[in-house]
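The complex is shown incomplete by one protein chain, all other protein chains being positioned as in the whole.
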Amino acid sequence: MKISRRSFLWISGAAITGSLALKLGCAPKQPPAGPGEPQVEAEDLRIKYAQTSTAICPICGVGCGVLVYSENGKIVATEGDPDHPINEGTLCSKGSALFNMYYTYDVKGEAIPNPQRMTKVLYRAPKAKDWEVKDWNWALETIADRVKKTRDEYFQEKNKDGVTVNRCTALAWLGSAMCNNEENYLFQKFGRALGITNLDHCARL
Amino acid sequence: MTNHWIDYKNSDVIMNIGGNTAENHPISMKWVQKARDERGAKLIVVDPRVTRTAAVADLYAPIRPGTNIAFLSGLINYALEKDLYHKEYVLNYTNAASLVNPGFGFNDGLFTGSKAAEHGQYTYDKATWAFQTDAEGKTLKDPTLQDPNCVFQLMKKHYSRYDVKTVSEITGCPEDKFREVADLFCSTGKPGKAGNILYAMGITQFTHGSQGVRSIALLQLLLGNVGIAGGGVNAQRGQSNVQGACDMGQLYHIVTGYMPMPADAHKDLAGYNATTPKAGYWTNRPKFMVSMLKAWYGDKATADNDFCFDYLPKLDKDRSHMAMYKYMAQGEVKGMFCFADNPAVGGPTAFRKREYAKKLDWLVVSDIFENETAAFWKAPGENPEEIDTEVFLLPAALHFEKEGTITNSGRWIQWRYKAQEALGDSKSDLWIVDKLFKAVRKAYAAGGKFPAPILDMVWDYGDDADAVKVAMEINGYDASGALVENFTKLADDGSTSCGSWIYSGFYNNESDPASKRREKETEGIGSNARWSFAWPVNRRIVYNRCSADPEGKPWNPDLPVLWWDGKEWKRNDVPDFNATVPPADTAKTPFIMSPELQARLFSSAMAEGPFPEHYEPWESPVANKMGKVQFNPVSKVWYPGDNAEVGSSEFPYIATSYRLTEHYQSGIMTRNMPWLNEAMPEMFVEISPSLAGKIGVKSGDKVVVESKRAQIECKVAVTPRLKSLKVNGEEKEIVGMFFHWGFMGLSKGASANDLIPSIGDANTTIPEFKAFLCNIRRVG
Partner (left out) sequence: MECYYPPSMDRVIKEVEFHLEKNKNLAQIFEVYKGILAVQLDILDKIKTSVNLSEEELKEYFRNKKYLMADQKIEIDSELFRKILQSVCKAIKEASPEAPVSLLRLSEAEVFNEENIQEFLRQIALYNKQELESFIEEKEIDKKTGLDSEIIAFVIFMSLSPFYSVNMKEVRGKVDFSSWRQSYCPVCGQTAVIAKHRNEDGARVLECWLCHAEWVYPRMECPYCNNNDQKKLRFFYVTGDKARQVHVCEQCKRYLKTIDSKIMEKDALLDIEAIATSYLDELAKKEGYKPPIEMVVLN
């Protein structure tokens, strides 16, 4: 590796490297290039960038912090967030296994997306024995059609005493303790706008 | 939780009853352990089973499933009889001195005002569950606590029936063990000592679950353990955002921020507001309701049109989980959305959830894996050709493939960042609900039944919904259009908006939102005020006025939450009271959410009565020793005759359910994770060696477990963790089972919840998962 004069000056702290090593006469004859690859020029070392993001474990209500590492937009590892005041870097057996919800390993030991995951919109027609794969546009339009049909047929504007009640008891909505607050908030808004009173989630379960 | 996970480290005695901290909330055990290591704290575990929490406890007491109230009532009686309660606290901070209507009483299992109703149950006229008042309507009090009609004396009378011998006979906990627990836990009644009760579904999932929680609250109030560091009534939430989903109103009886759903009785907004509590912080409710309506209906919501109050549906009756499934069975419910929820395994009498789904015209499920609720028509024994339900199964993104907040048990609203794009066609639930709403709105643009609530709704989160925009709407805006600082700035004139008032403040600064803050506390009592945001107003310990005496001196000067220095209140937390006035002004009003501004040892709010009373579970091996009323007299019986008779010989064993550390809830997440399946591969039930001897099985044998409703087949584990209990002099065996399995996923197995009765608590309708009767026998 060719060492430029300027590059020596980049080095800081008090480590005996760069220009200091040269001046002290102990600089490597073959300057260090990389781990286990002394002959390789730094320019030739292959580097990989990784991103860290913070998350909260989706399992129990303790709310432990998780660091999620990704490379090229793919999660490569998860571990306890050392800065999180509750878990201080630790995770339980389920929390430690979170990566496995996303990826498993194939026979060659390569990480592959968990094959059990849902990746397509599926539709099951009345009496059908299996799912059909559908696209989002079809699903959104068809569901909207079903919702409207049911709502329009069963919507109740007034009760028997003439009080405005604006509800549709033919519709039901289960939200979730596994969804984010912002998601549950929109479930609430949407559900009530439809007139849903059959609205609950797994809090009781 | 009144407190939070880290605050466990401040406790002197921790009692884990109806929960299993080490196995179900493993990381929180480090804070229990910290209290033990650094303060010499003691850990008590009260559980039917020697859990791994019990295994490391200082003191373990066995208990029969379904008898928590008897046990806790015994502790209350012990504290009262032996004078172990915190006198100054009880006198000043609770309604112990209030005088109750002399007509109030309790007789043989029923409070005054009962009236027989269907299925052998009762209804109550609560007229006598009230206070004596003077001419101005002010409650009369006796500060000496001697008047026989004062709350304190009534309480003593009610609880005197729960002597140690009786409690032991009901609960199966040996008398000496019970005394040890009572002595140790009631030692925290001394001023300056902190006793902490941790619980979970082992308290709540009973027909008397909410009175179980209330029993904990009463005990903690008597001992002066509420509002202090290291104390509290601490529900350990089993799911990562069960707190937040409730906060967002994802329950049939409320909208956001625990405001009640409008009901048929409320003709208009004024009618709804007429039910606003007359005192306490809830007097501000009209501001919160109007602000929510403004968040939902924006400019369309004006004073002239009642802020679109009529756009909200009115609640006619119980429409909780069990109820809506019953209505589904009856054909009323035609179409259902189910987001990240799996009632076909997680619900009570789970096989009926699968059965009733056949009655639906259509079902929309959004999940990360193909769950049993979506695949009900594939269940073993089903013939899909006979099932007409249309099912849409939408692929959902995983938690780290989207961003937004979730709220832990300590009410910390924490931001979660996105780490990768969702796999394949899967989308975040935010994306899905946004696109679905837009599709429905488009369908209604051409007309339909009462389209206004849909067409007028504020729904503007971008082409692909942005969680930040939703978060800001939840936080709310002030009259100037800026993010509102907190809910004290909300108004009832339509000038402010706020999606969920209790959350306002969590995202009130776009460049530095509180819920994204990550500053760990380095000195203090563990509040971590600059780590995320705790509702309300970043308060970490609620009712914290009670952490100091009436003069403002902390009960425990080593762990001061707030203290009066002679001139002002100093703080380690956000005050739960007006901290601009001297302590004397708030000494009698520390519970701002209660209309009485004091903690209610006596209250008419509960369905069963002002004081909790022990009733047997719906299915019980014994008659109720406390009185002639066997079972919660006001619990709604949805399926009459669906229970085994008292002391059934056909179903002679007590059954309960619980969780494994390696699996989660209905298992759909964890049963699709090979690493966890390797650690805990299949469904099994647990029994004691003595029961194993009786039915002739050893660990690994196949057994059939049968209840009045269903039977399942799985393996059995024989373990000394379970022991028979002496109930009323008779040995009773317990069968413990895990409820994580179903017929889908990588690891398949029998669903324990098929066996569970569909009966619930009279206040919350939470099903009775934790105590029922069964039989167990060897296969072959």
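A and B label the chains in the order they appear, each numbered from 1.
By our rule, a contact is a pair of C-beta atoms (placed from the backbone, for glycine too) under 8 Å apart; a residue touches a chain by one contact, two chains touch by 3 or more.
A quick note: this is a predicted structure, and the numbers were derived from the prediction, not measured.
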{"item": "Where the missing chain touches chain A, by residue", "value": "1, 6-7, 9-21, 23-36, 38, 42-43, 45-54, 67, 79-83, 88-90"}
{"item": "Those residues of chain B which, in the complete complex, touch the missing chain", "value": "417, 518-520, 522-523"}
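Methods note: only the chains that are shown with their structure count from here on.
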{"item": "Separation of chain A from chain B, taking each centre as the mean of its C-alpha atoms, in whole Å", "value": "27"}
{"item": "Chain A residues touching chain B - in the complex, by the definition given at the top", "value": "51, 53-66, 68-70, 73-75, 78, 83-88, 90-95, 97-98, 100-102, 104, 113-114, 116-129, 131, 135-136, 139-148, 150-152, 154-155, 157, 159, 161, 163-205"}
